[in-house]
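Note that one protein chain of the assembly has been removed; the remaining protein chains are unaltered in position.
What follows is chain A.
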Amino acid sequence: MTVDPNAATQGFPSPEPVRPRAGAARYLVPALVAAAVAVALGVYGRVHDPAGTAFNIAGFSSTSAVKSWLATTAFFFALVQLVSALMVYGKLPGPRWASKLHRWSGRIAFLVAVPVAVHCLYALGYQTYETRVLWHSILGCFFFGVFSAKMLLLRSERLPGWLLPLVGGLVFTALTLIWLTSALWFFRTFGVTT
């Protein structure tokens, strides 16, 4: 009797060892992307020659006013984010479309914040000449990093229950502090102008 050398052999052990690595990647990839985004923004703001100015939108007295209102819009939607998140998690009574509200208010807040950040980085850069400015620069870079992490984490399933609220809370806190150190300061210094 001969043995068929090409006979199907017993399969390799089921791909058990791969599992933990895939599990780690679920956290590692968002964390690395977040760090890369934050560092890249900071380096760009630090290295390139700030242009000092960029195009303005008609009807506003200055780009700072435009940015302040855009930032305030983003902050408003961030508050919607907080409330709708509490609804999704059942901490507050809410409608069935609370998760949809959360998704879309988040998208709007993010997309409204992007032009502000572009102007900041293009015209002003990463600056450190004052405590307020330093924190604003750091948090601005941090915000887009941690937001990227939040978006990527959303794609994973079966995360620890505390993770998304924690990262979401960081996003919200960062945006709030950014708003306090820029738009609120602007309104207090120059008045609530357009």
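Quick note on the criterion: a residue touches a chain if its C-beta (ideal position, glycine included) is under 8 Å from a C-beta of that chain, and two chains touch if they have at least 3 such contacts; residues count from 1.
Definition applied: contacts and distances are computed from a predicted model.
Selecting from "Serine/threonine protein kinase", "SusD family protein", "Membrane protein" or "Multisubunit potassium/proton antiporter, PhaC subunit (TC 2.A.63.1.1)", the unshown chain of this assembly corresponds to "Serine/threonine protein kinase" (UniProt protein name).
Residue-wise, the contact with the chain that is not shown comes from A:A117, picked out of A:V66, A:L101, A:A117 or A:L139.
Looking at A:T73, A:S156 or A:T176, the residue that reaches the missing chain in the full complex is A:S156. Contact between chain A and the absent chain runs through residues 49-55, 64, 103, 106-107, 110-111, 114-115, 117-119, 122-125, 127-130, 133, 148, 150-152, 154-157, 189-190.
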